[in-house]
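Missing here: one protein chain of the complex. Every other protein chain is in place.
Read from first to last, the chains carry the letters A, B and C; within each, the first residue is number 1.
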Amino acid sequence: MSAESATPLTAPRPAKPKPAIPSGVLGVLIFIFTEIMFFSGLISAHTIVKSQAAGQMWPPYGQPRLPVGETALNSLALLVSGIVLVFTWFAFKRDPERARIPLLLSIVLGSVFVGFQGVEWVALLSEGLTMQSSAYGGFFYLIVGSHAIHAVGALIALIWAYDRSSKGLLTSTQLGTVSAFWYFVVLVWPVLYWQVYL
Amino acid sequence: MMRVGMSTLLAFLALSALPEALWACPVCFDSSDENRQAFLATTIFLSILPLGMVAGAGIYIRKRVRGSRKNPANTK
Amino acid sequence: MLELVQASTYAADIDRLILFIGVIVGVWFLLAEGIFFWLIWKFRAKPGERTQYLDGTEKNVKKWITIPHALVLVCDVFILVGAVSVWYDVKQQLPDADSTIRVIGQQWAWTFQHPGADNELDTSDDIFTVNDLHVEVEKTYHFQLESRDVLHSFSVPVFRLKQDAIPGRSITGWFTPTRTGEHDVQCSEICGIGHGVMAARIHIEDANTHAAWITRSSAATTP
Partner (left out) sequence: MAETLAEVQKQEVHGHDHDHHDQGFVSKYIFSTDHKIIAMQYLFTGMLMGVIGGYMAYVFRMQLAFPGISVPGFGQVSPGEYNSLITNHGSIMIFWVAMPVLIAAFGNYLIPLMIGADDMVFPRINRLSFQVFFISSVVLLLSLFVEGGGFGGAWTSYPPLSASGDYNLTQLGASLWLIAVALEFVAFLLGGINFITTLMNSRAPGMKAYDIPMVCWMIVIASILFMLSVGPLLAGAVMLLFDQTLNTGFYDPARGGDPILWQHLFWFFGHPEVYVVLLPAIGITVDVMATFSRKKLFGYKLVLYTAVATGVLSFFVWAHHQFIAGIDPRMANVFTVTTLLISVPIAEMLFVMIATLYGGSITLTTPMLWALAFLAEFLIGGVTGIFLGASGADIYFHDTYFVLAHFHYTFFPIAIIGTFCAFTYWFPKMFGKMMNETLGKIHFWGTIIPFNFIFIPLFVLGMGGQHRRIYNFEHFPEIAGPEYFQLRQIATIALLIMLAFQVVFFFNVVMSWWKGEKAGKNPWKANTLEWTTESPPPHGNWPVEELPTVYRGPYEYGHPDREEDYWPQNLPG
């Protein structure tokens, strides 16, 4: 061992700073930034294609209208699920045990949203709106489908968190990581709803 | 950082010094106006968004770090 | 150097702009490389000599960065003015046309629709040619650029002109040939396996030859 590489134990050792954001949460945040850009790309594409639709007919002639009202109600379920998750966080801070029920509620509401969206898809498909039928249909399934994949992924993560919490193993970083992603799924939805449905 | 600001300022000055006529577009009659505006809007949107996000995150982290230095108990 | 003739009104402008940029960046380039190699030679390792401890924040040292920095910015502004004025002239304004042609790209050939004797497009006497564009010298042309399948790019190097053709759109541009001759038209946007053979010729003719060509072609295409 050369003298240079060893730090004498007597030297004042600066303290290792505590990270501003825990690594797990930070990683998910960076990932969310990328995801936001992904959805921005989709929305930009949608805006451009919509803008040049023939005669400004959007949706194009002969294509079914989207169920604006029903989906608005359904979106409410998703938003409430997000709000419940906020309460979960504060409950967890006080007592991890108490966080389990709001977490479950949040999962159920999220599942309701995803399930109802699925029902809506089946109905629209039978009405003749498919990815191939027009750019309108293509973008609808692409954007809403991308969101659905993220929602399902986030739900699986939430269920995993619930599983850990029922075993008493859930840490606050884990809950923060998982809920950060669910917040993203919840908060990006109103934007998509505004762009695609309205 | 000041220098970047100066560069931007100079660029804006250079731009505004160019005659207004440069914004005329006699060859633009082939595609619809909405389409051109959509391209412009999404260009601005896509370009600004990442910078806004990073700036926001940067400011937030700075605040957290400052806050934890002042009051280490806070971050626990 | 390979010389390429200037055959349109704006070819000389573009060449002048290129030369102008070339001089500016050339000076910068030679200066930077010169100082760079001089420093390498001047400060080569000599035994026993200590290096200077400069961290570049002192004002009198920092000026070696700040001054060139400002100069680069000034040069940029000059280049910008030159570039934008040429761009405006070529792409953003549209002088009145003596004649309008249509250029249609498809895999892998160019179709040219000439207005024919009545000098109007989309009439019965239009002359369609494949891979041969006939224009008259000193006449201002508008072209409408279209594509039937994929992206193509209409490029006439002697005109210094280039514009992509996009399916579903018609893009308008202009040129005024200034000297007679026969030159290449290239496709400069990859368009499939035949991209390399998508060559056309542009025939720039004087008034008599062009009129004779119109008569000849009209006779040939009249049903």
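Keep in mind that, in the parts below, a contact is a pair of C-beta atoms (placed from the backbone, for glycine too) under 8 Å apart; a residue touches a chain by one contact, two chains touch by 3 or more.
All values derive from a computational prediction rather than experimental measurement.
Trainee: Who touches the missing chain here, C:Q52, C:S124 or C:N208?
Mentor: Answer from the full complex: C:Q52 touches the omitted chain.
Trainee: Using the touch definition up top, pick the residue from C:H69, C:K139 or C:R179 that touches the left-out chain.
Mentor: C:H69
Trainee: Footprint of the hidden chain on chain A, which residues?
Mentor: Touching the chain left out of view, chain A contributes residues 2, 4-8, 11-17, 19-23, 26-27, 30-31, 33-42, 44-45, 48-49, 52-54, 60, 131-132, 134-136, 138-139, 142, 146.
Trainee: Please output the residues of chain C touching the missing chain, sorted low to high.
Mentor: Residues 1-2, 4, 13-14, 17-18, 21-22, 24-26, 28-29, 32-33, 35-37, 39-40, 43-46, 49-57, 61-62, 64-65, 68-69, 72-73, 76, 79-80, 82-88, 90-92, 107, 149-151, 153, 155, 157-158, 160-164, 166-169, 171, 183-184, 186-197, 199, 201 of chain C touch the chain that is not shown.
Trainee: Taking the full complex into account, what residues of chain B touch the chain not shown?
Mentor: 1, 3-4, 7-8, 11, 14-15, 18, 22-23, 25, 27-28, 35-36, 39-40, 42-43, 46-47, 50-51, 53-54, 61
Note that in this section only the chains that are shown with their structure count from here on.
Trainee: Measuring centre to centre with CA averages, how many angstrom lie between chain A and chain B?
Mentor: Comparing mean C-alpha positions, chain B is 26 Å from chain A.
Trainee: Compute the distance, rounded to whole Å, between the mean C-alpha positions of chain B and chain C.
Mentor: Measuring from centre to centre gives 31 Å for this pair.
Trainee: Roughly how many whole angstrom separate the Cα centroids of chain A and chain C?
Mentor: From the centre of chain A to the centre of chain C is 47 Å.
Trainee: On chain A, where are the residues touching two or more other chains?
Mentor: Residues of chain A never touch two or more of the other chains.
Trainee: Return the residues of chain B touching two or more other chains; collapse runs of consecutive numbers into ranges.
Mentor: Only 31 qualify.
Trainee: How about chain A: which of its residues touch chain B in the complex?
Mentor: Listed in rising order, the residues are 17-18, 20-21, 29, 33, 36-37, 40-41, 44, 47-48, 50-52, 56.
Trainee: Can you list the chain B residues touching chain A in their complex?
Mentor: 31-32, 34-35, 37-39, 41-42, 45-46, 49-50, 53-54, 57, 61, 64-65, 68, 72, 75
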